[in-house]
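Here is chain A:
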Amino acid sequence: MSQITFTLLVSAVIFSVGAAGVLLRRNPLVQFMSIELMLNAVNLALISFAGSMGTAEGQIFVLMVLTVAAAEAVVGLGIIVAMFRKRNRIDVDDIRSMDG
Partner candidate 1 sequence: MEQVVLLILGVLAVASALGVVLMPNAVYSAMMLLLNLLSLAILFLLLHAQFMFAAQLVIYAGAILVLFLFVVTLLNPEGEFIFRDKKRLQRAGAISFGLFLAALLIGAFIAAFGKVQPNFPDSSGAAGSYGSVEAFGIALFTQFLLPFELTSLVLLVALIGAVVLGKRK
Partner candidate 2 sequence: MDFPLVSLIIFWPLLGALLLIALPKVAARSLFWLSVFWSVVEFGLSVGLLITFADGTKTGFHWNEKLEWLKALGMNYQVGVDSISAWLIVLTTFVTMIAMFSSSGVQGRPRLYWAWILVLETGILGVFAATNLLNFYVFWEVMIIPAYFLIGQWGVTDQRVKSALRFVLYTLAGSLLMLLAMLALAFLTVPAGGAPTLDLMVLRTRISGLDSTTQAWLFLAFAAAFAVKVPLFPFQAWQPDAYADAPTPVTMILSGVMSKTGAYGFLRFGILLFPATSRDFAPLICTLALISIIYGAVAALGQRDLKRLLAYSSLSHTGFIVLGIFALNEQGVNGAVLQMVNHGITTPALFLALAALSNRTGTTEIAFMSNLESRMPRLGALFLILSLASMGLPGLNQFAGEFLIIGGAWDASPIYAIVAVVGVVLAAWYAMRMFQSVWHGPKLAQEPPNRNKALDMQPIELAVFVPIVLLIVLLGLAPSLVTGVFDATVRDWLNSGIAIASGR
């Protein structure tokens, strides 16, 4: 097993764990963290591929992901804070004024 294969497998596992985390956790913050895990897995995959390719493209992609993740964190956390600041329980299952 080569190095890249290994890192790719790691990224796959982290990605899956992140995906499961979004579904499992009721705390929106942790859900968001899980999404960040998924993004990290993407980054790892990109770097793995990039490392084997010898071009900067993958790394630039990673940079884009990082930047966007940061922006998303700002907005997302802002939304979460706005949503939950007045609530006692921090639980996404309480957010359910619309359904059907």
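Quick note on selection: all candidates are chains of the complex that A comes from, given by their letters.
Definition applied: a contact is a pair of C-beta atoms (placed from the backbone, for glycine too) under 8 Å apart; a residue touches a chain by one contact, two chains touch by 3 or more; residues count from 1.
Predicted, not measured: the structure shown is a model, and the values here were computed from it.
Chemist: Using the definition of touch given at the top, pick which of 1 or 2 touches chain A in this complex.
Modeler: Contact with chain A is made by candidate 1.
Chemist: Show which residues of chain A lie in contact with candidate 1 when the two form their complex.
Modeler: 1-10, 12-21, 23-27, 29-30, 32-34, 36-37, 40, 43-44, 47-48, 50-57, 59-60, 62-64, 66-75, 77-82, 84-85, 89-91, 93
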